[in-house]
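Of the protein chains in this complex, all but one are displayed in their positions.
Letters A, B, C, D and E name the chains as they come in the text, with residue numbers starting at 1 for each one.
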Amino acid sequence: MTHARHDMALEKRLISRAVEMALDEDLGQTGDITTAATIPEGARATAVFQARKAGIIAGLEVAEAAFHALDPAVVFEALVHDGATVPPAANLARVSGNARALLSAERVALNFLCHMSGIATQTGRFVEAVRGTPARIVDTRKTTPGLRAFEKYAVRCGGGSNHRSGLFDAILIKDNHIVAAGGLAAAIDAARAHAGHTVKIEVEVTSLAELAEALAHPVDAVLLDNMTPDQLRDAVRLVAGRVVTEASGGVTLETVRRIAETGVDVISVGALTHSAPILDIGLDFEIR
Amino acid sequence: MTHARHDMALEKRLISRAVEMALDEDLGQTGDITTAATIPEGARATAVFQARKAGIIAGLEVAEAAFHALDPAVVFEALVHDGATVPPAANLARVSGNARALLSAERVALNFLCHMSGIATQTGRFVEAVRGTPARIVDTRKTTPGLRAFEKYAVRCGGGSNHRSGLFDAILIKDNHIVAAGGLAAAIDAARAHAGHTVKIEVEVTSLAELAEALAHPVDAVLLDNMTPDQLRDAVRLVAGRVVTEASGGVTLETVRRIAETGVDVISVGALTHSAPILDIGLDFEIR
Amino acid sequence: MTHARHDMALEKRLISRAVEMALDEDLGQTGDITTAATIPEGARATAVFQARKAGIIAGLEVAEAAFHALDPAVVFEALVHDGATVPPAANLARVSGNARALLSAERVALNFLCHMSGIATQTGRFVEAVRGTPARIVDTRKTTPGLRAFEKYAVRCGGGSNHRSGLFDAILIKDNHIVAAGGLAAAIDAARAHAGHTVKIEVEVTSLAELAEALAHPVDAVLLDNMTPDQLRDAVRLVAGRVVTEASGGVTLETVRRIAETGVDVISVGALTHSAPILDIGLDFEIR
Amino acid sequence: MTHARHDMALEKRLISRAVEMALDEDLGQTGDITTAATIPEGARATAVFQARKAGIIAGLEVAEAAFHALDPAVVFEALVHDGATVPPAANLARVSGNARALLSAERVALNFLCHMSGIATQTGRFVEAVRGTPARIVDTRKTTPGLRAFEKYAVRCGGGSNHRSGLFDAILIKDNHIVAAGGLAAAIDAARAHAGHTVKIEVEVTSLAELAEALAHPVDAVLLDNMTPDQLRDAVRLVAGRVVTEASGGVTLETVRRIAETGVDVISVGALTHSAPILDIGLDFEIR
Amino acid sequence: MTHARHDMALEKRLISRAVEMALDEDLGQTGDITTAATIPEGARATAVFQARKAGIIAGLEVAEAAFHALDPAVVFEALVHDGATVPPAANLARVSGNARALLSAERVALNFLCHMSGIATQTGRFVEAVRGTPARIVDTRKTTPGLRAFEKYAVRCGGGSNHRSGLFDAILIKDNHIVAAGGLAAAIDAARAHAGHTVKIEVEVTSLAELAEALAHPVDAVLLDNMTPDQLRDAVRLVAGRVVTEASGGVTLETVRRIAETGVDVISVGALTHSAPILDIGLDFEIR
Partner (left out) sequence: MTHARHDMALEKRLISRAVEMALDEDLGQTGDITTAATIPEGARATAVFQARKAGIIAGLEVAEAAFHALDPAVVFEALVHDGATVPPAANLARVSGNARALLSAERVALNFLCHMSGIATQTGRFVEAVRGTPARIVDTRKTTPGLRAFEKYAVRCGGGSNHRSGLFDAILIKDNHIVAAGGLAAAIDAARAHAGHTVKIEVEVTSLAELAEALAHPVDAVLLDNMTPDQLRDAVRLVAGRVVTEASGGVTLETVRRIAETGVDVISVGALTHSAPILDIGLDFEIR
């Protein structure tokens, strides 16, 4: 099931820039002074990435890129693919080459891989919880600054889907926009006039009354904000398939199934990206 | 107590670059199309940052910078300072000015503030847990790529201290370095010869035997890796104040007090930065 | 009518980066050596931007930014607003301040203003040609590398609308995608599975048969490629308002009205951006 | 004849940066979502660049670099060289490799190639018009922001020559400089004192009287601004080969021959770069 | 005399970038940890730049920018201007404001000011040595990587002139070019055909025979490489004012006067920039 997700690969150019930025942070201008002092220049090593716990993997190409940024001759062999669900102690990849490059890039590789796999794993839990319902689990814009594309990719690896990428690629009219525009109708009209024909318009509503008003206008989706399962069920009935329905607001693993069973199309969960603990992955070395 | 921490301020130049990068991510080349369509150009707004839960605040200056990047005329008034412990529903800051700027920068400001406050809050829990013991809580290099300086600052706001900044500013000799260098003595000798006189040398040991061997050489600190409290107590006794002792390895809120009571100087905790959930903070608007 | 367009302002951060890049190109590392040699350091000047021909203006804020990049104290007073239709010899803006800054930034300011106003003017001609029909004139991705956001803004200033911003914000399935995916149905299915719920899907068709096939699937828009007015009229009838219809392919000022009269919703015109001559605008100085 | 031009190649480092910038614009952070959804990861394709109209080609290396930025394994085979004059339907280059890379880079490659070839073709028309006269056709600083080096290269491909690169590499004293410096003599003196011995000095004059005054000072070239052919002829006679003569001001394909026949050395034409329509070039795919 | 030099000011945009780069180097991601620990946040200070030795000053604006990058509220008052010749113990500038900003920017400000003043002072010695002769002292491309514009500005502050800025703004045909082109005549012909009309052509010659050959072609200057004073005198006689004459090659303070007295127009000296010791300047603080 996760297979369909990772056909939308992460671009190599993005990966390369993110890895450079992370290496800059860790190496500064002076570099890895421990390794420079203690590891002979010609030493070789092999190391294996191992999941210490069960989870879903995301970020293997990023980990690979961290090593290649320091030494293009490093050999990185993925043993699973992004999106794979793995048991504890699963070997994920083997990397071998210049020992200095391996040791100096280790932490950057792990920081990406553990963070992204943590998000994929967290997403997988939510996806699993709604299995059998029509609901898609989607992310939000509550992402870690600088890593949005990586986190949205990890959500896909975990079986989730992506909400809009940012403020620029879809219109989402919220309460403040409605107030400022002078009402729901005025806001939607303005959005229609303004938006190109390839831009979808979604409107946030907090009650059935607002929902009914929104449906009187040409919108593509409605965000049902902080509604109870009963309200959501009524909303889905009222919408009757005319537009996409999205449930949102404080969704947890405990509540997500009941929400999904209301028949909403999409459930957005900030906690996929803003509060996922890492997946514990280690890198075990053999130095020669 | 947190007061001593934030005298090491985050540099404005770092903040400004990070905010630019996050705004780029959220605004793309096209900008906030919902706001452009629905918010009149001259509209003004006021909004208040409110903590939805109790916690320790970090990142107010970063939040401020997000608004100023879009409109330097926005007025940002901090109601608490970084490092403050706040109860649920505490108001943290008030921001007012051009409504478009406020709405377009809102998510970037919150993403930084919630992430950093989450780390400060998590740190505060560990610091609280060891209160009365001599142990300092410190972070690791297991940080989110691109945000290390921000996360290390948040750790200080939470009452913790910082381990080295990266691979460049201290020598930490681990197992792989020892193997490659041909033994502990050889590794420390190489480090001494290599390091400038302003660089500290710390050595990772996993047993009392290794510790004894390390202490025979001129090192500044020892990292006691994955030891039990009993082992740590023995290690502290063996060290007898000659060098800094650091306990490390899978430390949790449940285990940290017992570790601290062994008398170690420093306890490093990866989970401060790699797995802290956000602190839930909202921004409540009043549009005019 | 052009008023509704420029509420989607160009972001100041984009403007500032583009202006820096253009100044770098013109000033190099050495700067304006003619001005340094001949203009006394304290000299002041005033200059007026004048349209040498009739047209629609776009880019006044960019021109302003060019002067401010060299001297923030320069005073720039816009006499018309972006989107204004002006006659020959219309004064557009008055700029005054340090004579060196004015002379050194002059060409960069004019290069942006003339290029963007050229596109706005060209767009205005197409918009005028379809006045009274339901068709919107929209741009394409055939833009000048590096200036897409500026050119799309100029299209809006000219009364046009924008197609997607890039490959990332809408799905447009063309012939090659259909072939590779194994047919129209397979391609649309794949797109539906892949796309988030905020992403629109448009499909290119070249015949009524293909159009009929596309309409059997859930798409948001159809691109009617290189069809004759008669074919377009049939297509519009077949679509019957269910999805957005876009006419595309070699549209000129001579053919656009006949196309618009077929009832299509949107007509996309590459020549708005890839072949618009500049609008001739001069800057007339008075040096003191 | 165009052969002598393209020995001054475009530097690969400039090409690579411009291509990155254009790909960023088109791919954003999310990438080509249509291709990701519909094109199988291993699909291969071949495509041929074909000129839809006659013209002069410029930019093949830039097009090549666009594909290589996405996949270094793409094979790009140029069938003509930059500077070649081609008939309609001429095949220009063949590109083959990963189908996703080819489709995702297509528009960037074409945007550069069509824009640059448009300028080369426009330049070629002017060069052709003055054939047999001593006049060289040269460009101006009226270039598209960000693309000056590419446009000046295209001018050379079209058989033209380049005026100065920017404000930094030659002195061109215009009316405003003369006024500010306190007269022509004062301006030239200041320029002489200021300029290094490798910098040429050109002076703009608008009448024979001004020309006579300029020739009394040590200048390298004179810009004869907006003169009639008769005035130009008189000017050329007055100069008598002592300095380079440049005709400038609103030169068109209709007027350029008469200007060239006056005997001026150089004719500068802003329209080479600021108003050249693209050369229509297509990319025809064969997907496997 | 130095007055004429600094009308070619250093651009503020260059200064600002160079200062950012230098501050990044000195502050890293962590900042000035000594100052953060020991200087109270509100402390104010005043400090005075004092020349410890006699010399010529260059770089005061760069020093100022270093402080302003950390705190725009710092007040910087220049007591002399760039290009001034000062005695030992001369006060150069007074800076006051936030004590942390002053202390953290101190070294960057001094590193620029001492380096640039060192070059100005060294240049001044050469200029003084040739006083009364027609020769201009000029720099070379033997500059410190990254600082060319700053060093060329310092040369002007010292009373020298600038040779070409780089490989891009003048043609200088050396021995290797002549060999590759197939002889002097072929090389000059190629250069003439290639160069725009605003580009000067200089040719390096090593004997009177080569000089005679060069003068038979249309060149603007000749570089007389490593000639003795007698040879130079003969060369000047042979040139007879037709082109600029430049003496070059291992020029020292001991030899420069004898070279200048040969009548050459220009003497280029690599040691102005590649081997000038700093001018010792200190910053004396008064902390409050």
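The working rule: contacts are C-beta pairs under 8 Å (C-beta built on N, C-alpha and C of every residue); 3 or more make two chains touch, one makes a residue touch a chain.
In this text, all values refer to a predicted model and were calculated from it rather than measured experimentally.
Note that the absent chain touches A, B, C, D, E when the full complex is taken as a whole. Which of E:His68, E:His115 or E:Arg257 touches the hidden chain is settled by the complete complex: it is E:His115. When the missing chain is restored to the complex, the residue among E:Leu10, E:Ala45 or E:Ala260 that touches it is E:Ala45.
Residue-wise, the contact with the chain that is not shown comes from B:Ala221, picked out of B:Val130, B:Ala221 or B:Val251.
Summarising the interface, chain C meets the missing chain with residues 25, 28-29. With the whole complex as reference, residues 18, 21-22, 25-40, 43, 45, 99, 103-104, 107-108, 110-112, 114-115, 118, 141-149, 165-174, 176-181, 187, 190-191, 193-195, 199, 271, 274-275, 277-278, 285, 287 of chain E touch the missing chain. Even with one chain removed from view, chain A keeps its contact list with that chain: residues 20, 23, 27-31, 33, 36-37, 41, 69-70.
Throughout what follows, only the chains that are shown with their structure count from here on.
Superposing chain A on chain D by their CA atoms means rotating through 120 degrees, a value rounded to the nearest 5. Taking each chain's centre as the average of its CA atoms, chain C and chain E sit 45 Å apart.
Inter-chain spacing, taken between the CA centroids of chain A and chain E, is 52 Å.
Chain C has residues 7-8, 27-31, 33, 36-37, 148-149, 165-166, 168-170, 172, 193-194, 199 in contact with two or more other chains.
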